[in-house]
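Encoded as structure tokens, the structure appears first; notes follow it.
As you look at this complex, bear in mind that one protein chain is not there, while each of the others sits in place.
Per-chain residue numbering starts at 1, and chain names A, B and C are given in the order in which the chains are listed.
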Amino acid sequence: MTDTAVGPVRAHADGPARADEQHPTTRQPGMVQLLDEHGVRHHDPEHDLDLTPEELRGLYREMVLMRRFDSEAEALQRKGQLGLWAGSRGQEASQVGAGRAARRQDQLFPSYRDHGALLARGVDPLHILSIFRGIDHGGWDPVEMNVHPYTLVIAAQMLPAVGYGMGVQRDGAVGTGDPDRDTAVVAFFGDGATSQGEAAEALNWAAVFNAPVVFFCQNNQWAISEPVSRQSPVPLHRRAEGAGMPGVLVDGNDVLAVLSVVRSALDRARAGGGPTFVESFTFRMGAHTTSDDPTRYRLAAEVDAWREKDPIDRLRTYLTAEGLLDEEFEAELAAESEALAVRLREGVSAMQDPDPVSMFEHAYAEPHPQVTAERDEFLAAWEQHDADLHAGPHGGDA
Amino acid sequence: MTDTAVGPVRAHADGPARADEQHPTTRQPGMVQLLDEHGVRHHDPEHDLDLTPEELRGLYREMVLMRRFDSEAEALQRKGQLGLWAGSRGQEASQVGAGRAARRQDQLFPSYRDHGALLARGVDPLHILSIFRGIDHGGWDPVEMNVHPYTLVIAAQMLPAVGYGMGVQRDGAVGTGDPDRDTAVVAFFGDGATSQGEAAEALNWAAVFNAPVVFFCQNNQWAISEPVSRQSPVPLHRRAEGAGMPGVLVDGNDVLAVLSVVRSALDRARAGGGPTFVESFTFRMGAHTTSDDPTRYRLAAEVDAWREKDPIDRLRTYLTAEGLLDEEFEAELAAESEALAVRLREGVSAMQDPDPVSMFEHAYAEPHPQVTAERDEFLAAWEQHDADLHAGPHGGDA
Amino acid sequence: METMAIGRAINAGLRAAMDRDPRVLLMGEDIGALGGVFRVTDGLQKDFGEDRVVDTPLAEAGIVGTAIGMALRGFRPVCEIQFNGFVYPAFNQITTQLAKLRARSRGRLSVPVVLRIPSGGGIGSVEHHSESPEVLFAHTAGLRVVAPSSPHDAYWMIQQAIASADPVLFLEPERRYWQKGEVDTELAPGQVTPLHKARVLRPGTDATLVAYGPTTKLALDAAETAAQEGTELEVVDLRSISPLDVQTVAESVRRTGRLVTVSEAPTFHGPMAELAARIQESCFYSLEAPVKRVGGWHLPYPAARVEEHYLPSLDRVLDAVEQSLAA
Partner (left out) sequence: METMAIGRAINAGLRAAMDRDPRVLLMGEDIGALGGVFRVTDGLQKDFGEDRVVDTPLAEAGIVGTAIGMALRGFRPVCEIQFNGFVYPAFNQITTQLAKLRARSRGRLSVPVVLRIPSGGGIGSVEHHSESPEVLFAHTAGLRVVAPSSPHDAYWMIQQAIASADPVLFLEPERRYWQKGEVDTELAPGQVTPLHKARVLRPGTDATLVAYGPTTKLALDAAETAAQEGTELEVVDLRSISPLDVQTVAESVRRTGRLVTVSEAPTFHGPMAELAARIQESCFYSLEAPVKRVGGWHLPYPAARVEEHYLPSLDRVLDAVEQSLAA
């Protein structure tokens, strides 16, 4: 794969050479990159993609809104409106790129931090926040949206993702050539997840059955406090070799590269070409969650270095240099961000706690006498203590 | 790695070229082989090894005895003296080679078919047969013999093997240069086992912690009724790449090659060089166990083709051609085999069923009141029904 | 009416379900050409093809995990776990995904997966082949756990399990696979006993014996023996561990005043503990003796040559009955 700044793409004022010396980690041999951290566009015949100005601005807009969503959620957590927040700052290019690459019929199996991919699919952001408020485990309809519920058990969504793909095969929805029928699956997971035995089984099953699955690994360098070196002595995309499928390393802070790589992998899967492993090399800029304290285990310098590679900044630089962003667009986007923030704040504070008795509704599809009995017991006590509230002796919890 | 029939090693009368046409599967590119199926010795500077006539005869003897052990056990099962037998015919070179490669202090974690490795270590064969008679789960002392109990849960011995290696590291018994102190671990497993998530975890942990472990995978082409193609689309030794350790493919019917490859891998591990994955390419000549019926799922032709590659035959051919086997040796070995068979038959029929109450002894090291109470209940009933046997109304099981 | 062994009846039930619904498929190790180690899927791959009878890689988490995914895509996978002791690699998928997906999605997702597990001992096997782990699943909300004890039930219950919108653990009594009995394959849906209903197999007045799966025959044998000594035991086949049909058992106990339970599963923290706890509550004033439980000991299942001393025996059951009657 070649990788040079040529053709219609202007060399950036700073010049890539000098920049590479400053930030040696960005460019890796074999890493697909179309837009470097200085906003310089690079050509790669194998992975290049042609986007209209509209599409480029669309990606930019989505990343900006995703970041605003994230910071607003973090603020809501700080104000006690959410119980917890798993931030996605720094991973905008990865998530928006992968989310945009998927077609509407492609089934997404996200982890718990893949907000950008869900927003790209059109999931209502409030349906994500309800999880972190403790209302439910995801407000969206997984069938309608083709988005599986967030999975918190590390790697546990991967085998179901493969099975879904095996189902797609049995439905004859692979390799027909009909772009609206052929269907693929994206399994989202992190660097830490690659250590789980189930992750290895998922890769193997997909390879054995040639299932239409793209394994999208966001290597954000950390699994809570553990650096990726604790998960693997070799680059993660090399796991693909052992499993017998192509492995691609992509600059996860470059939305163009991610979009291109994931799109190709999905096309291949839909055409019946089988699974691909994509390692999206990125960084978790914030804490693991709002419960985490990263000062205990990582240096500010590392975060600072990655700030230089910010996915949004580089796209803005590029679009600006190309004359594709104007003040009007920026102003509109700022207003849209504000509106989103207001909607999130209002939406969250308007959220109703679920009716307690609803917890009894969905454990089983068909009646389970013990659950029914417990529900009746619960309801009786509930009514009783509603009455007691006015006259009764005890109330409240321990 | 070069691979030519040259130097002090005579070309076999049949000539390797013609033979290779007949049996194209034996020689694989990248497969270490020192003795081909026609008994022709090949040179391989990287893997060659110098054995004395005594040592060569010793390997031959051990393989012959191992095969006799196996066929005797099978016969004992047929006669109802054993409940089950997991045969090892065809895998003599793999197991004797790996077993001989290990030093006495190296810890073996066998699966359930690795009889040859145990015999090479000096485990009493009757201590293996007691498992299949239903007496115990292995009669040998795992601490004294440095041989873990047979593990029947596929791949479940692999993580403990790695942990043992991590313990060895913490004991400072790696890389000291003292050949009697430095210690490695051999984890034995099959082709089917590579599909288990735990197998992948074991490889990864060993790589991450640089543990002194040799992963010895006997690819005998079948996991019960499933061919290895159902476990993996790529050759098994390539799993090593994904895990970040060297992977070696060796002719598992060539005891010299196995001995050489495993010995080097163990030396490397003991020296602190970390883990190695060895795929020993062999064949399960018999049924999976005596409960199995391979005619349901594989063709006789496949078995016949592999019979041509028999590990014992080829060594006999070579030794004979080299003038290293004489009639006296063969006669002694035949007598030794007979004596072994007699010892096995007598030993098995002399085996005492365990005292039933002994099952209560070892669930816990320290008293567990519920177990104690159950033991007392059992003993009381036992004594009661002993008495009833003479006078009582009911007895026997359902 | 046809006479079949239990293993054969499950095979016939699977075939009927596959004939009826093209989205039913089977997954497992060695279930294709071999027909499974107990031959329960014998002939099905030949007739339904490799896409519907899938020989899988050797990975139980993989089997259950991908079955979940197939169910999400609208299939109804029936997984064979080769032996009871090999279900544990799949535990994470069963517990955190299979059992919970409906609740996690507030009813929007259905995962109608059936896990068939040959269960219990008594066939002289090596380790890990003779265990009775049912309570681990019965305690896990979202799962159903059933255990047929006769060919007729085996034939129908496997079809009911497949038809259920909930995931079902289907425990097959290993040592009874070859036990023969009459199967009425012609019943209309309404005539089949509901999946989770216990069944009184033998009426009696002196004490109630409750069993399921492999111990049901033992309970019947015990009742027969006791009858010869003039004691009339009522035998209830529980058939389901989750949910529990406490009502049927309680009605019996209210009549007999005494309850003895029999399971191969270890007694300690085992499935009959729940039944005992519920019966002592619902029949507090009818019980004339404490509930007695006969089950496996709190030990790893022992070597084959000792298993007869581990498993509930006729002696142990009759002893417990005697103690109950004497109380």
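In this text, a residue touches a chain if its C-beta (ideal position, glycine included) is under 8 Å from a C-beta of that chain, and two chains touch if they have at least 3 such contacts.
On a predicted model such as this, the values are computed, not experimentally measured, just so you know.
In the full assembly, the chain not pictured is in contact with A, B, C, by the touch criterion defined above. Note on the undisplayed chain: of the listed residues A:Gly30, A:Pro53 or A:Gly134, the one touching it is A:Gly134.
Of the listed residues C:Glu127, C:Asp206 or C:Glu264, the one in contact with the hidden chain in the full complex is C:Glu127.
Touch with the chain omitted from the figure is made, among C:Ser110, C:Thr225, C:Ser242 or C:Ser313, by C:Ser242. The chain omitted from view is touched by exactly one of C:Val200, C:Ala227 or C:Ala289, namely C:Ala289. In the full complex, chain A touches the hidden chain at residues 83-84, 112, 131-137, 152-154, 192-193, 195-198, 223-226, 230-232, 291, 293, 296-297, 353-354, 356, 358-360, 363, 368, 370-371, 374, 378, 381-382, 384-385, 393-398. Mapped onto chain C, the interface with the missing chain covers residues 85, 88-89, 91-92, 95-96, 99-100, 103-104, 127-128, 135-136, 138-139, 141-142, 241-242, 266, 268-274, 276-277, 280-281, 284, 287, 289-293, 297-300, 302, 327. Interface with the hidden chain, as seen from chain B, comprises residues 136-138, 141-143, 148-149, 151, 153, 156, 158-168, 170-171, 197-198, 201-202, 204-205, 208, 358, 361-366, 368-371.
The definition used in the following text is that only the chains that are shown with their structure count from here on.
The greatest centre-to-centre distance from chain C, using averaged C-alpha positions, is reached by A.
Chain B and chain C have Cα centroids lying 37 Å from one another. Within chain A, contacts with two or more other chains are made by residues 197-198, 201, 204, 208. Across the assembly, chain C contributes residues 56-57, 59, 61-62, 89 that each touch 2 or more other chains.
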